[in-house]
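Structure, as structure tokens:
With one protein chain withheld, the remaining protein chains of the complex are depicted in position.
Just so it is clear, A, B, C and D label the chains in written order, and each chain counts residues from 1 on its own.
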Amino acid sequence: MIVDSALYRDGVRVAGGGDPPDYATLRAGVRRPGDFVWLGLHSPSADELAEVADAFGLHPLAVEDAVHAHQRPKLELYGESLFLVLKTLWYVDDTDQVETGEVNVFVGADFVVTVRHGAGSALEPARLALEADPRLAAQGPSAVVHAVADRVVDGYLGVVAELQTDVDEVETSVFSGLRTRDSARIYTLKRELAEVRRAVQPLREPVRRLAGGQIALVDGDIEPFFRDVLDHLTRAAEDVDTMEALLSSAFEAHLAQISVQQNDDMRKISAGAALVVVPTLIAGVYGMNFRHMPELEWTLGYPFALLLMASVVAGLWVFFKRSGWL
Amino acid sequence: MIVDSALYRDGVRVAGGGDPPDYATLRAGVRRPGDFVWLGLHSPSADELAEVADAFGLHPLAVEDAVHAHQRPKLELYGESLFLVLKTLWYVDDTDQVETGEVNVFVGADFVVTVRHGAGSALEPARLALEADPRLAAQGPSAVVHAVADRVVDGYLGVVAELQTDVDEVETSVFSGLRTRDSARIYTLKRELAEVRRAVQPLREPVRRLAGGQIALVDGDIEPFFRDVLDHLTRAAEDVDTMEALLSSAFEAHLAQISVQQNDDMRKISAGAALVVVPTLIAGVYGMNFRHMPELEWTLGYPFALLLMASVVAGLWVFFKRSGWL
Amino acid sequence: MIVDSALYRDGVRVAGGGDPPDYATLRAGVRRPGDFVWLGLHSPSADELAEVADAFGLHPLAVEDAVHAHQRPKLELYGESLFLVLKTLWYVDDTDQVETGEVNVFVGADFVVTVRHGAGSALEPARLALEADPRLAAQGPSAVVHAVADRVVDGYLGVVAELQTDVDEVETSVFSGLRTRDSARIYTLKRELAEVRRAVQPLREPVRRLAGGQIALVDGDIEPFFRDVLDHLTRAAEDVDTMEALLSSAFEAHLAQISVQQNDDMRKISAGAALVVVPTLIAGVYGMNFRHMPELEWTLGYPFALLLMASVVAGLWVFFKRSGWL
Amino acid sequence: MIVDSALYRDGVRVAGGGDPPDYATLRAGVRRPGDFVWLGLHSPSADELAEVADAFGLHPLAVEDAVHAHQRPKLELYGESLFLVLKTLWYVDDTDQVETGEVNVFVGADFVVTVRHGAGSALEPARLALEADPRLAAQGPSAVVHAVADRVVDGYLGVVAELQTDVDEVETSVFSGLRTRDSARIYTLKRELAEVRRAVQPLREPVRRLAGGQIALVDGDIEPFFRDVLDHLTRAAEDVDTMEALLSSAFEAHLAQISVQQNDDMRKISAGAALVVVPTLIAGVYGMNFRHMPELEWTLGYPFALLLMASVVAGLWVFFKRSGWL
Partner (left out) sequence: MIVDSALYRDGVRVAGGGDPPDYATLRAGVRRPGDFVWLGLHSPSADELAEVADAFGLHPLAVEDAVHAHQRPKLELYGESLFLVLKTLWYVDDTDQVETGEVNVFVGADFVVTVRHGAGSALEPARLALEADPRLAAQGPSAVVHAVADRVVDGYLGVVAELQTDVDEVETSVFSGLRTRDSARIYTLKRELAEVRRAVQPLREPVRRLAGGQIALVDGDIEPFFRDVLDHLTRAAEDVDTMEALLSSAFEAHLAQISVQQNDDMRKISAGAALVVVPTLIAGVYGMNFRHMPELEWTLGYPFALLLMASVVAGLWVFFKRSGWL
């Protein structure tokens, strides 16, 4: 599906592309370096993409990647054009899960084609942000790459913040002293973190190259902006690492809590058992059949025995309470 | 065994090699750079290989490797010729196990000799794919190297997908709440993953070199295709890493589950024991031999005692149910 | 809030900036390389910062970072000017917790602007230290950068020392033989250490660059001083690593202690149980209803039975004491 | 002890050295580059070595190393001569243990001195292999270095194969379901693996340098042979890593098995206990002294009670069997 298409001249949107857009007319509107066409697609069919590839001369290998999706984040240079793959992430509140999509960006001297897969992370905000800053947009296609990467990486930081909340909850739960079963929750969170890492980690090298001044298509003035994106990316990666380490520690603490609880339970059970077996012994004693057992003859023998049991139980209760077993 | 042999001219198969193939005639058919002979062997005898080595001038060390198999993946340059070792992997459904084979590729300016060991991963599909794309095949022997590497690495991705299914199953099993014994299964999976890693990891450096433009025999136009293979290889390696980490976490969660279950069992057992020992105490009391025990004289003393036991048991039952011990 | 502003000439403070400071007049006082204006802000409003940015020509991306705070430590070069972000740390005794703030340093040829966020780690001492050493101050803005970095990193060492004390306490507690519950404490300490690491680790690269002689604004004579800061930073990082490893070992030892204690408890409980069930068996024997049981007829049968029980209990007690079960 | 000494000309052994060998005469036989003397020593006394050092001009630091043994594997260049230290490994079947020796190789333009310490890993086979391949031997002293390194590294692969068998045994034992005590065995194997790693790991850098074409004494034609050795070395190192990881996993699985067994035992014990305490309760009930207990008067009361006990026990037995507790 073609989402939007437009010609940008001197950083300003001067013409939409029509529906369906006429690529030739659009590109013909490019007058000087920095002018460009931005075409945005969402889950295009193979045919749509083939047509676009044809119009803009995209490399077959890149086009194949863009159709199949499920690529690793990467930056490829095919001759003078550039192909960037980013994973998009968003957090679904209902399921507490991280979902992933993909954005492919084809960049030439006078055009950008963005191909988005997956439900979340629309690129409309990136387009609006760019259109709101003509000075940046005037830098040409690399400004679009920055706008897209910035938006995607901001999405990572949002997801990381949500996961941080989840990690804090797990932490509270582990140390709540309750009989919680956090191991499944910790496992799921580790899985989500691995998902995030797979989006974040392989993107660092591409963004580093974009920020490093070695790619012709990237204007020098825009490099600090890519360094900014790289910085956010690094922060996301560090946060993921820290959370992973904390989850591992939390899990270990959880294991220790289980052991301590088992120990506590065992001692509580034993103390409870003592409260039963000791009076049972007393009952057993007075159940013996000796002919000469003075207590048995007492009028108050029976109440005495009950009282004896009760006081032994009370004594044991106090003893176990004091020693922390009950 | 010689599987196939043919002369490729301008990317098109022009002549088969006969049976047995006449190497000299085949090579004589090479007219310009890009033309080549592709000879495919399967588990050749030392004699067969010696003859081929002689005909194509293969380096003795490489030939020795190709006879013995069980090499690490590697890329060797002997003067102007090139020797590539790849491990092949396939998943055997019946045993849920990963099996390994080996492919050795000898490359010269005008020939490729592929030597395959092991049952799985035939190279026929690679040959067919190449023959279906004459433009690529016209790049010469390096196109064959790509076709073979592409097919082998696709095999890795298939195996990785199968293992992913197994990992998901283990995960479901661990968190099923049942008294599963997943540690053996997790161990076996880790072993399989180690097997895959041994094929994938050492191949990255060779493919990186093939994609890096430093090897004379590899045509510049074909480098993006090797970068594509490298990308798939990296994805396989990352998936293996992720699965390993998940299995470790799953194993830890499994350990925690065992502890929690033991704790639950212990409390269930204790509660069950209480249901027996407390009425035993009551029976003990009424088994005492005191002369003056009014209940013993009651007509309904016995039913009363039984009722007392029953109500105590019922009370305990409710108490333990409520506190989650039963 | 503007904390202080002053002009330094030949390393000596020659004029304060007024309130509010008149930036133009201050900068006009600069006569030769090495003279500079130092403006110190604390949690400035966006407007205050915008005004400063305007007066000194600060880069918009850097200014944005300085407003939002919560950046990673980093060193950015924007053309000829330099932007340094440091995290500040201080230890709050009341809560045994590490808190974090941030210092942003903008450096030009003739000015330094420091922006501090967070309650702790005032920069006043850094200013006083610099003013006390005119020879160093005469090196120009890089001397201010050093003074600030030195003070911040000294703060790290202080925090590290406090955490070392906490780690020692945990260690003592783990091996005290008492039924301590150190896992929560260890977890919290690991969290604090992660906090410190996030301040220390990413600062190493910036300080290394400042010490490495590749930045024009940093005078060669001041590089050994940055190497000194780097050295302190490395020590802090190593101490954090060592403490982390010790905490992990301490946690494992704690786990082992729990297991050992459970084992001890179990044996103690079993021995205690034996002291009850064995006399119960004796009572049961003498509670049997055989017609011919000589002991039952004895005048001293009952005391004999009690004595028998008592001696068996005493015997078991001695036995269990000796074998270490009680 | 001097084991052997000989002059090699054009790759052929032309003269033994006599006993004791006359070094001067031997070296005088060298006619052209590639001719060399090979002197083999086994655990020489300091005096023997001093004499050799004098005759061949060996560097004092290297000689000192060769006397003391217990060095790390390393490659040292002293001016134009070369000093290589290798650890030798062999597997002693009787004790299932890996033992270590050492080989020091001094190389000059026209001589090689090999000094061996330890019982295993004689170098005779290396000498025979070299003498069997005059074309290789004609490459001069570096061919000897290769022959020695090849033999030593082949020894590593043999040891690795033996350890692999041990690891497989441990694995089988862990998952046998028996009450095995594998932790000691796993520990010992890890220790052996650490031993192997200490021989293998530090040797990689020296062999890489020998294969890398940067050492004057190593002929270019022999470099592929060193790359082959490096390959074997890498395989040994990878196998050691894989085995270590598998042992760690196996140990964890062993821990899980212990926990599961303890759980099984606990449930079995509890079920067993129930089979005793429930009939005890029944006996207690019929041991009560109520005047009116109809069953007591029944003629078949006693058999009825016994039958009741037996059926309760049988019922519990079936119940526990079905729920997997027995």
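General remarks:
Here is the rule we use: a residue touches a chain if its C-beta (ideal position, glycine included) is under 8 Å from a C-beta of that chain, and two chains touch if they have at least 3 such contacts.
This is a predicted model, so every value here is computed, not measured.
Within the full complex, the residue among C:Ile2, C:Ala184 or C:Met266 touching the omitted chain is C:Met266.
Across D:His42, D:His59 or D:Arg208, the residue that sits in touch with the chain not pictured is D:His59.
Among D:Val3, D:Ala50, D:Ala245 or D:Ala273, only D:Ala273 touches the chain left out of the display. Contact with the chain that does not appear here is found for just one residue of C:Leu61, C:Leu246, C:Leu306 or C:Leu326, C:Leu246.
Counting over the whole complex, chain C has residues 171, 175, 224-225, 227-228, 231, 234-235, 238, 242, 245-246, 249-250, 252-253, 255-257, 259-260, 262-263, 266-267, 270, 273-274, 277-278, 280-281, 284-285, 287-293, 324 touching the chain that is not drawn. Contact between chain D and the absent chain runs through residues 59, 61, 71-72, 74, 76, 78, 179, 181, 183-184, 186-187, 190-191, 194, 198, 202, 251, 254-255, 258-259, 261-262, 265-266, 269, 272-273, 276-277, 279-280, 283-284, 286-289, 293, 295-302, 305-306, 309.
Methods note: only the chains that are shown with their structure count from here on.
Discounting chain B, connectivity by touch gives the groups A, C | D. A turn of 145° superposes the CA atoms of chain B on those of chain C, with the angle given to the nearest 5.
Distance between chain centres (mean CA atoms), chain A to chain C: 26 Å. Averaging C-alpha coordinates per chain places the centre of chain B 26 Å away from that of chain D.
Shared interface positions of chain A, i.e. residues touching 2 or more other chains, are given as 255, 259, 262, 266, 273, 277, 280, 284, 287-289, 293. Shown here, the protein chains touch in a chain-like sequence that does not close on itself.
Contacting chain pairs in the structure are A-B, A-C, B-D.
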